[in-house]
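And now, chain A:
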Amino acid sequence: MTSVLVKDVSLNFGAVEVLKSLNLDVTEGEFIVLLGPSGCGKSTLLNCIAGLLDVSAGQIFINGKNVTWEEPKDRGIGMVFQSYALYPQMSVEGNLSFGLKNAGLPKDEIARRIARAASILQIEPLLKRRPAALSGGQRQRVAIGRALVRDVDVFLFDEPLSNLDAKLRSELRVEIKRLHQKLGNTMIYVTHDQIEAMTLADRIAVMKGGLIQQLDAPQAIYGKPVNRFVAGFIGSPGMNFLEGRLEPRDGQPRFVADGLDIPLATYAFDAAGFRPGPAVFGMRPEHVGLNSGTGWPFSSATTVEVVEPMGSDTLVWARLASQNFTVRVSSERAPTVGDQIVIGFDPLRASLFDADTGVRL
Partner candidate 1 sequence: MSNSEASAVASPAVFASSAGVEPHGPRPRRAISRRNVIVYGTLLVVAIYYLLPLYVMVVTSLKGMPEIRLGNIFSPPVEITFEPWVKAWATACTGLNCDGLSRGFWNSVRITVPSVIISIAIASVNGYALANWRFKGSETFFAILIFGAFIPYQVMLYPIVIILREIGLYGSLWGLVIVHCIFGMPILTLLFRNYFTSVPEELFKAARVDGAGFWGIYLKIMLPMSLPIFVVALIIQITGIWNDFLFGVVYTRPDTYPMTVQLNNIVNSVQGVKEYNVNMAATLLTGLVPLVIYFISGKLFVRGIAAGAVKG
Partner candidate 2 sequence: TDLEVTHWWTSGGEAAAVAEFAKAFDATGNKWVDGAIAGSGDTARPVMISRITGGDPMGATQFNHGRQAEELVQEGLMRDFTELAAKENWTGLINPPTLLQNCTLDGKIYCVPVNIHSWQWIWLSNKAFADAGVPVPKNWDEFVAAGPALEKAGKIPLAMGKQAWQQSGALNVLMAAIVGPETFLKVYKDKSADVAGGPEIAKVFKAADDARKLAAKSNVQNWNEATAMVIGGQAGGQIMGDWAQGEFQVAGQVAGKDYTCLPGLGLNAVIATGGDAFYFPKLDDPEKSKAQEALASVLMSKEAQVAFNLKKGSLPVRGDVDLTTANDCMKKGLEILAAGKTMQWTDELISPDTTQQMNDLMSEFFSTPSLTAEAAQARFAEIIGAAD
């Protein structure tokens, strides 16, 4: 069943069109992540759903009810902000109860809900403290608690973990995931951290310039990006791109560029099939093999330029057709700078894009 439906929503700030007739359909209980570079309109979209911004056109439905003109508090949503946005002069308890008191709930019901949220988030010992006396992670938990006590169907998160350090981030990430599994609410989660997006989402909506570029399961987005932007945005280290041309040779589709000739027999072209012309060849660093010698449909010799050890893996920078090319290898088998290496991959794993439009071929 549809939980949140965003229908043809546009939003302008003065002359600037931030959202451009955007559509989004979120199923009940789904965890949707809005992912995109800074300024693409993620927060704006979330604020529209929350009712904190008035849409310029279009409609928003939550649980089948048209809430386009409703006040935020009447939409059945809870929201968690990047800066926590805790009320600094209230205790944690005050923060949690503020909304409930505003709604005029009876005292015991408020107490019950706070107790439940506090136990879920394990913040019982903190209830009497002020936000200033909490660590970053604790604050974020309280902020989540504030959404939790509202007993709503839809949770909205606006980069809830951006202000935390890497370690805390990964811990809280798992907690949010667990929370979702436990509560089963619909969650819409904004981030520009793709690891967060990949790990949390049922479906990811990759946004750019006020439009959703691709809305799909994480693996689909990772494996079959619909365009060059999505391909480049997802994955760290980023996908390798080689500029060149598609050409038929020996009756076979091939990708050629400055001394490079990659057979594309195994590549799955889209409906329109193979069309010769300028194209971009994309390959993830982790799908490239090193010195394995045989078995690759394509391989090529080159020199190591930079080596970046990253703990368990190491990133090797080399050049292919005079363009940068990175390979991710296990740290145990990492070459050193200046080594001659052979790299190889299976074009089955590649992504080909139109050189002009960037659309996947």
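Keep in mind how these were chosen: all candidates are chains of the complex that A comes from, given by their letters.
Everything that follows uses one rule, which is that contacts are C-beta pairs under 8 Å (C-beta built on N, C-alpha and C of every residue); 3 or more make two chains touch, one makes a residue touch a chain; residues count from 1.
Here the structure is a predicted model, which means the values were calculated and not measured.
K.L.:
In this complex, work out which of 1 or 2 touches chain A.
P.N.:
The touching one is 1.
K.L.:
In the complex formed with candidate 1, which residues of chain A make contact?
P.N.:
Listed in rising order, the residues are 47, 50-52, 71-73, 77-79, 81-83, 85-89, 98-99, 102-103, 143, 146, 150, 158.
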